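Removed from the display is one protein chain of the complex; every other protein chain stays in position.
What follows is chain A.
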Amino acid sequence: MSIPPFEVLQPESLQEACELLGKHSSEGAAVLAGGTDILVDIRRPIIPEHLPRCSGCDPKTLMPRKAVEKPPAYMVALSRIPDLSGISEAKNGDISIGSMTTITQICESQLVREKLTALAEGGDNLGSPLVRNRGTLGGNICNARPAADALVPSVALGAQLELQSVNETRIVSVSDFVTGPGRTIRKADEVLSKVIFPALPEMSGSSCIKLANRKALEISVVNVAAVLTLDKAGKISQAKVALGSVAPTPVLAEKAAASLIGEKPSDDLFKEAGKTAAGECKPITDHRGSALYRVDMVGILVKNALQKALERAR
């Protein structure tokens, strides 16, 4: 069996979940949402770790790549906690999405499709129907992969995260939350309860594009999310561009976004912004794509994403 044994705990309230996480933190306790990341990540390598590798092998790279240092002895499942899933719009237009909301629910929500198009499109690009039915927004964000298909648009849309622990509730921005591949500022006893997307002004539009070698079940070679707002004169008043798979975390291409402000949208403008964004990332070469290709594609995808966002803003 490649999945090591663990015990599943099923708290009925958020408070209880936080307590259990705190109580078992020394033995290792992980939050279990849809399980589509964590159950894959804790697999044991088929070839036992104690066997000596060849001198050229980096001892850290095992097969499969070991994503979790120590498999948790406990899984704290969120499935029985009421009110963790659902999508709602506040009076001020902020949209709040419960962390246990599945990717399918997000993709099927008219509200999200209309107001947070980039997130819906990111969701469309994620995995397959099976994975989308189980995988959650909270899981995608907390797993903190630089390519994550719901995380990258969340960064562009300026999502705020509500983190709940035994003693406190805090709100942090998603950009501050993710610190590295698989790494976040989440404390051991914290649960992400909801994700708040600040209302976008009138005349806003967003989009998300993924580049990969096939049309489903893919980890992006590059993914890009863009958000644009136009003023009454038709000039760009706000812009955000987020890049995935080009750095250890999703990146906000700030110079590219800044270059758009106050400008009249045009193909040339977007093309230049693409070039600027390409200069703002430092991807690596791995088996999914070379750094050169990725930089090249950032330029093209940013331009395309901005064009799509513009169509929707108008």
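The rule we apply is simple: contacts are C-beta pairs under 8 Å (C-beta built on N, C-alpha and C of every residue); 3 or more make two chains touch, one makes a residue touch a chain; residues count from 1.
Definition applied: contacts and distances are computed from a predicted model.
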item	value
Complex member absent from the view - protein name from UniProt, among "4-hydroxybenzoyl-CoA reductase", "Aspartate carbamoyltransferase regulatory chain", "Urea ABC transporter" or "Cytochrome c oxidase subunit 2"	"4-hydroxybenzoyl-CoA reductase"
Where the missing chain touches chain A, by residue	1-2, 5, 40, 44, 46-48, 50-57, 61, 63-64, 128, 211, 213-219, 221, 287, 289-290, 293, 296-297, 300-301, 304
